[in-house]
Structures are given as structure tokens and as C-alpha cells.
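The complex appears here minus one protein chain, its other protein chains still in place.
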Amino acid sequence: MAKLTEIGWEEFERLPLEAKKPYLENGEIPDTPFHTLFAQQFDRELLERLARLANRIRFMAKSKEGAMYLKSLLCHKRAMLYFSQPSSRTFLSHLAACQILGLTTGSVRDTAISSEFKGESKEDSIRTFSSYFDLIIMRTPEKGLAEKMAWELSNSSRPIPILNAGSGKDQHPTQALLDIYTLLRSFENKGGLRNRTVTFCGDLMRGRTVRSLSYLLTNFENIRQVFVAPPQLQVPEDVTAILAAKGVEFTKSDNLREAVTLSDAVYMTRIQDEWDESKGESAKIDTSRFKFGAEELKLLPAEGIIMHPLPRRDEIATCCDHDPRAMYWRQMRNGMWIRSALIAMTFGFEKQIMCFGA
Amino acid sequence: MAKLTEIGWEEFERLPLEAKKPYLENGEIPDTPFHTLFAQQFDRELLERLARLANRIRFMAKSKEGAMYLKSLLCHKRAMLYFSQPSSRTFLSHLAACQILGLTTGSVRDTAISSEFKGESKEDSIRTFSSYFDLIIMRTPEKGLAEKMAWELSNSSRPIPILNAGSGKDQHPTQALLDIYTLLRSFENKGGLRNRTVTFCGDLMRGRTVRSLSYLLTNFENIRQVFVAPPQLQVPEDVTAILAAKGVEFTKSDNLREAVTLSDAVYMTRIQDEWDESKGESAKIDTSRFKFGAEELKLLPAEGIIMHPLPRRDEIATCCDHDPRAMYWRQMRNGMWIRSALIAMTFGFEKQIMCFGA
Partner (left out) sequence: MAKLTEIGWEEFERLPLEAKKPYLENGEIPDTPFHTLFAQQFDRELLERLARLANRIRFMAKSKEGAMYLKSLLCHKRAMLYFSQPSSRTFLSHLAACQILGLTTGSVRDTAISSEFKGESKEDSIRTFSSYFDLIIMRTPEKGLAEKMAWELSNSSRPIPILNAGSGKDQHPTQALLDIYTLLRSFENKGGLRNRTVTFCGDLMRGRTVRSLSYLLTNFENIRQVFVAPPQLQVPEDVTAILAAKGVEFTKSDNLREAVTLSDAVYMTRIQDEWDESKGESAKIDTSRFKFGAEELKLLPAEGIIMHPLPRRDEIATCCDHDPRAMYWRQMRNGMWIRSALIAMTFGFEKQIMCFGA
């Protein structure tokens, strides 16, 4: 097996994502991630295993007995949530996932109160966290940082797993996992996640969730992808290049209503103006036709679903919120379950959970 | 039973407080609140049930066995503390109450690090919290927000209870509960909370605790209320109108010493200058005669007590702190016990706790 201790950082950094994957696995448990850094680590089999584990955890958590069993599993472990980029949703979802499994937690959410002002390097900060905790969940605006930290820790005397909760513009793997889990659950008793049309709409250029989900969908049979966006915010070439290389059918469009009528899932996204290079840049783009409202709801097939990674602004009108096809609230809660599943799996508790009560 | 799912928001909002009460009850446990939004939800019977439950929890927490039993009750639940208005006291008191019952917690205390800057509505934020947690404890400077959120959640697919830890200038129900609990404890073996004179002193216009406590005291037999304040900060008309309507004896005064000599309880309050409309407004008011010091201590009857919701500035001189009649430290700790009792009751554990060891 490939090991991070046997490869230098610069050599590792240069590898294509798929070649990096084996380096991130748990040496002791086959086909299981140790560090979770990018969506490309997850193939269909692993996604389906995670979904089954999340289902199981969700079911167990309904009874006090099951909930207490889950809480006993990792009650001897501590997790550090290091969020140098603001995000209450992702923070709370990971926090709840830890609490479900009994992990106690510490957090640094505001770098102003951290040691960094005393001139410490990020590498030293991570070593600090690894001194006191058994898992680091990190979110950072800095591209590639989670990867670097994973390499550093694996090459330290205290190699503990890194879980990337968003790193720069490019990777947010657990968001992609919860999206896939939501699709798997939604179509579970309706023929499964195959032969479907998934429409992405909004800021497809900068949304890292679109990038990751588009990739993960290529693991499933015959999923057509439709990208609906203003020209300035269309999906980047490198995303569609992957689809083309894998022979996945896709279309670009600027007509949301037309796309909706043919969709099994419509994945709406927010204009990510926090990444604007000059202030107000995004405000100049006409996004009025890229919103989901009462009209779009009428056009959506009866078994279609609406998704959104949240937070939303006005991309989805609140009048859609109570429609049974609005899946975004459940999608959010799915995040908690799939993150619990991932953490449990990382620490080798998959089997124990799957066998509970059997 | 009245249900929040059967009434529109605007219609509900317009109801008088007393008519709102049945909508906030727990459908499955009679005479028990589900959402706790305002002091008017609590009648004498419920106040006394809560006090008995708080006494029981306080007693159990003294032994490790009892403490561990309490911690097992809600160990499968998670609470969210959403404090967009600063308050370390109220925050820590609720936190401790949760911890006593075994709830794990998450918190958002500084809106600057929340998702709100991405343009999310408060309704969506609350839906987010409800996705990951089983109880929301919220404090906000915005009047009526807790009520709106309770209605929203009860009308969502995940109806969980809201506990109002302070909402605008008007409501802070758990403060009123801890005040009543302190009075009940103080007079427990001295004839009970009846035939008493309670004096309020300080900023009676803006202190929401005065408003709530004055109301709750009308539940008890023959409690005279004396309001001592500078004219600009006297108790508002709507508060005394309620007393008049219920036939409760009350007086307004500007002479603290005179009032103290006749009081069973003196409830001091701080000048709430954070609500000043123009800066320094409060500083112009002469408050020098509305402070409790060594002289007042001499005038207070031997069985009288001094209360304060804290934090204090100089309304009570520190030389009073060690007097056995100074009840404000115990009052603060009572807050933790009564909040534990309220949360335990909300989740249906009243009976189980009352029967422990029986």
C-alpha cells in the first residue's frame, strides 16, 4: 500500500488526485479513508457503504438505547474543529456528528483568538491540535492546506486523521457526500440512482459543491448532467472535460424552466460573491432567470426533487419550502448523518454499527 | 387543544398573551410547556411544580449517583444555544443546565462568525439549528423573534422546542422563573410566598425582569408591589394596569429607605443604558438615591431578602455581599436549577426525576 511517509510533500502534491487516493487510506482497514481530503477518494462502492452506514446510524439514533450505544463508540476520543473560514452550518453539522458518536470536541473558529498572532506557523498549529486531539476537522480559505496538513501529520510522531470541511474554492468533500446520500435516499425505492437527469443551476463557476458532486455522479450509471447558468458563471471547462472523458452526457443551458421539466433533481446554488475579485462584481450579472419559484415548482415532475447546499438567498422562493419535493432541509440533516458515518468508518467502527442489534 | 399548525402566523401574533398560551403547550404531556416564550405561560400551579422539580434536581446533584442519573436522562439529546445578544451569565447558566441533564451543546454567540453574512434569513438559520439539535435556546435583541421562530418550527417537518432566553426589551421568562423560585425558597419555611411586600427599585421602565416578575407575582395571594425609581425610569403604565385589573395593591415611590423598612423582598435593578436612544441619556438621571448600601441594610427587616438579576454596577454596595439576607448569589445559582427543571419538564422527565430513589 502507498504510504504518506514514503513520499515527499512536493512529489505527493504534484500527483493527480486519483493517484493520491491510495496514500490517504487507512493502512489497517481495507478500502477505507484515513484522511478525507477530496471527493475523488470516493468510488461508488464506498459511497454506497457510507450511505448504508448513515442509514443505520440515523435509524439507531431514533431510540435512546441506540443513541447511547452510538455515543459509547468514540467516547474515548476527542475531535478538534479548526475553522479559520466562517461557517456555522458546516461547523454545527460536524459538531453534531461528533456528539452522536460520543467524541468530545474543542474548537478554534476565530483566528484572532488563536496563537497565530504570536507568529506561529500553520504547521505548528496543526501539530498542537494533534497533541491534544484524535481527529482534526478543518475548514480554511487556503487551497491545498488540508492536504499539506495531512501529509505533515502522517509524517509526525502522532499521525491522526484530517477531515477536510472545505479547503479553498476547490474541495468540500463531505458536502459532496451528503449530496450523493440525499440522491441515494430520494431514489431508494424508486429504482435507485441511475438513468437520471440532474440539473445544476446558479453560480456553477465558483461553487465547489457543484464541482465535487458532478464528479461523484460519474460513478453512477447513466446520469445526465445539465448546467444552467448565466454565461459568466457557467461550469468551468475542467469539470466538463472530465465528463467528456468519461463519456457522460451533459448540456449547458441558460433556460432553467426548460431544464426543470426534464429533471429528476434540480440542484440550486447561491451566487458566491465572497470570492469576487472586485467588490460588487457579481451584482452586475443578471441572475433573475436562475431562480426557483412557484412557476418552476409547477414544471418539476412529480417525483423530482429540489436540492440546495444552503445557505440560500433568493435562489429558491420560500413558497417552495413546504412542497414534499423540497429536499434541502432533509439534505442538511443528511449532512449530519453522513459525517457521523464517515467519522465512524475512519475510526474502524463500521462493522460494529452494522451488526448492532443483529 | 390549540395547535400552532392550525393557526397562521399573523393571526397568532395578534392574540393576547394569555390566548397564546395553549398553543405553546406540549400536546402529549398535559399542562406542560413545549415552547417557553413568555412569563405569562406560567400559572401558580406550574410555578410550584417547577420549583419542586428544581429542588429535587438540586438535591440529587449533591451526590455523584444522583448527578450521574440526571446526566443519563437527556444524554441522547443536543441543545443549540443561539445568543445573538451578548450575555455570559444567561449563556453559562443555560449551558450548565443542559450539562446537568446530559445534553451536549453547540453554540453561536457572535453573529459575525455565522452564516448570516452570506445573506441567510433568520428563519433559515433556525431551520439549520433544528436540523442538528433537539432544543434551541435563543437570546436576541429583536422583539418577538423567539415567538416567530417557535411558530416556524412548529410548522416545519422538525418541530423542536424553543426556549426564550431573552427577546427584545419585553420577555425573559426564565429570569422571572428563577426570581419566583428564589422567593419560594426564601419563604419556604416562613409561611410561604403570600402576604408579602416586594419592592422593585432602579430602572423599572426598561428592565424586562421587573415586568415579568411583577406579572408572575399576581399568581400569589396578597403580594403588595412597591415601585421605587426616578420619575423618568418608573414602571410603565401597562404593568400597573395589569395589577389594577387584578386588584393587586401597589405603590409608586421615590423613597427607597422608607420602602425598605416595610419590605419582605427588595429587588434591585441596574440602569439599562444599553437601550438608551441617544448616548449618555441615562447618565443625566440622578440615580444616587436608588442604591442599596449599609444604611439600607440596617433598615431591612431581619427576615427580608435582597435580590438582583445581575450583573450589577453600584446599585448594591459590596459591603452587603456577606449579609445572610443578600440573596443575589443564590438567586443566580437558582437560575441553573430552575432552567434544568424547565428543560427536564419540556422533554417529559418530570415524573422520572420526582420518583428517583422513591
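Labels for the chains are A and B, by order of writing; each one numbers its residues from 1.
By our rule, a contact is a pair of C-beta atoms (placed from the backbone, for glycine too) under 8 Å apart; a residue touches a chain by one contact, two chains touch by 3 or more.
Just so we're clear, the structure is a prediction, and the values are computed from it rather than from any experiment.
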Check each of B:Pro86, B:Pro236 or B:Gly357 against the chain that is not shown and name the one that touches it.
B:Pro86
Residue, one of B:Gln99, B:Ser157 or B:Thr218, that touches the chain absent here
B:Gln99
Given that one chain is not shown, which residue among A:Phe34, A:Phe133, A:Phe200 or A:Tyr267 touches it?
A:Phe133
Which of these, A:Leu24, A:Ala67, A:Met80 or A:Val210, touches the one chain of the complex that we don't see?
A:Met80
By the contact definition given up top, give the residues of subunit B that touch the hidden chain.
61, 64, 67-68, 71, 86-89, 92-93, 95-96, 99, 109-110, 270, 274, 310-313, 318, 329-330, 332-333, 335-336
Which parts of subunit A face the unshown chain closely enough to count as touching?
75-76, 78, 80, 104, 106, 108, 110, 112-115, 117-120, 123-125, 127-129, 131-133, 156-158
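As a convention for this text, only the chains that are shown with their structure count from here on.
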Averaging C-alpha coordinates per chain, one finds the centres of subunit A and subunit B separated by a number of Å equal to 41
